[in-house]
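Moving on, here comes subunit A:
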Amino acid sequence: MGNGIDQIFVDGKIWLVSQTPLVAQPIVSAVISIAALIGAFATLFALTTILERKGLGRIQNRYGPNRVGPFGILQPLADGLKAMTKEDVVPRAADHVVHFLAPLILVVPVFLALSVIPIGRNMTALDLDAGILFFFAVGAATELSVFMAGWSSRNKYSLLGAMRAIAQMISYEVPLILSSIPVILIVGSLSATAIVDAQGGYTGILPHWFLLTPWGLAGFILFMIAATAESNRSPFDLPEGESEIIAGYYIEYSGFKFALFFLGEYIGMFAVSGLAITLFLGGWHAPFPFLEFIPSYIWFFAKLLGIIALLIWVRGTVPRLRMDQLMNFAWKFMLPMTLINLLVAVLWQMMGPGWGRWLMGLALVIGPYIILGKALVGHRNWGKRTYRFAD
Partner candidate 1 sequence: MTLILQWLWLIPALPLIAAFLSALAPQPCRRFSATIAIGSMIGSLSLACCAFASTLKHSERLVRNFEWFRFGDQSLQLGWVLDPLTAVMLVMVCFVGLLIFIYSVGYMAHDENFTRFFCFLSLFAAAMLGVVIANSLLLLFISWELVGLASYLLIGFWYHKPSAAAAAKKAFITTRVGDLGFLLGMLWLYSQSGTLLFYNHGHGCMEADALSKMVAQTTSLGLAVSTGISLLIFCGAVGKSGQVPLHVWLPDAMEGPTPVSALIHAATMVAAGVFLVARVYPLMSAHAAGVTVSSALQVVTWTGVITALFAATIAVAQTDIKRILAYSTVSQLGFMMVGLGVGGVAVGMFHLITHAFFKALLFMGAGSVIHGCHEEQDIRRMGGLRKIMPVTFTTYAVGMLALSGFPLLFSGFWSKDEILHSAHRWHISHWPFYLMLCAAFLTAFYMTRQVFYVFFGNCRLKLGQTTSSEQRTVDHGGTVVVEHPHHELPSEPHESPAVMTLPLVVLAVFAIVLGFVGTPAWPWFQSFLEHEHLRFNGAALTEAATLKTMLISSVIALGGIALGWLLYGKRPCQRPGDIDVLERGQPEIFTLLRNKYYVDEAYEWAFVRFNAWWARTCDLLDTWVWNGLVQLCAYVFVGIAWVNKFLDENAINRGFDEGCARLTQGGGLMSRLQNGSLQGYLRVIGIALAVLALALMWGCKQ
Partner candidate 2 sequence: MTATFIILAIITIAGSVAAMTLRNLVHCALALTITFAGLAALYLHLDAQFAGFAQLLVYIGAVAILIVFVVLLTRGSDTPQGAVFSSGWVAGVAVAALVFGVLAYMIRGSHAIGQAAPAAPDVSVRQIGDQLMIKYVLPLEVVGLLLTAALIGAVIIAMREPEQT
């Protein structure tokens, strides 16, 4: 029975495809899965916008939008309408073609990235053999669109913001990929479904998620940090921080293109979180055996919401990093840690089951963490924190 519900969408699609004439069937199936994907994640986007604003508000000890609809749950609808109706102002000096193409090139690759992530059992839009590689390949296109946006608007701040964003995204792409490699190493395949299946079983009540392994935990943390940086959120949102350079590279955008940028950004966040879920949190697997009955996609979206909450929480609390701190953190902390994590994963793989490898894993992860942390911080002894109030 659980399976039925679990597979409801899959069966529906199969049914639908069978309705169509044979020659057009591949196209139709592709269209159906794409439509479903877009529909799901667009609504999720709307939900997260409101969640984020409500959450931030709560963190900042205020209510957040509560005017539109009961408790402000219709706020996204309002935003959407606003975006639709606002005049799309394009600066005269701007390079119209590139200006127009920038948001498109941002959104398209991000949705392509989504197609690779297994939402539920048998519910991956594009089950490629080298799925993860596809995900990263497509992810690379976002930097290009950022540049196009920044450059085409012929605005120094937008260009500067774009440059910073690109530098940041490139710097964090390396740790992102490297932190995902241990999982691929252990599973031995690049396809997302294979990775999720590898995390299927349960020992006792603990699921075989990679999170529950030392390198998996470290990998997950590193992955999440790189992911937030990759999607220009929270501590790493220097490029488009409102207080810094007036919203960075999409200054000159307004109206629907502005909305598209937002859409692209959030979908990028969902994609990366989805990947994190598939790699470390066991994809659509239930955390405990007895909860198996709940359909797989529910688990996927639950975990997704959890990560989103985590990101919102981080955004609210962690202060923004300066550009050089940000870069140093990437190259002097993240990169070495991911490499060490890779080493741990390899050793883990080779040492076989037993306490030895746990001990080794923990030692190897925590030791460098402390050392690199000390090195990164430098020798400034931070005195007790003092507050200066306007007197």
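Note that a residue touches a chain if its C-beta (ideal position, glycine included) is under 8 Å from a C-beta of that chain, and two chains touch if they have at least 3 such contacts; residues count from 1.
Keep in mind how these were chosen: all candidates are chains of the complex that A comes from, given by their letters.
Bear in mind that the values here come from a model prediction, so they are computed numbers and not experimental data.
Every option in 1 or 2 comes from this complex, but the candidate touching subunit A is 2.
Taken together, the subunit A residues at the contact with candidate 2 in this complex read 95, 97-98, 128-130, 133-134, 136-141, 143-144, 147-148, 151, 159, 163, 166, 170, 173, 188-190.
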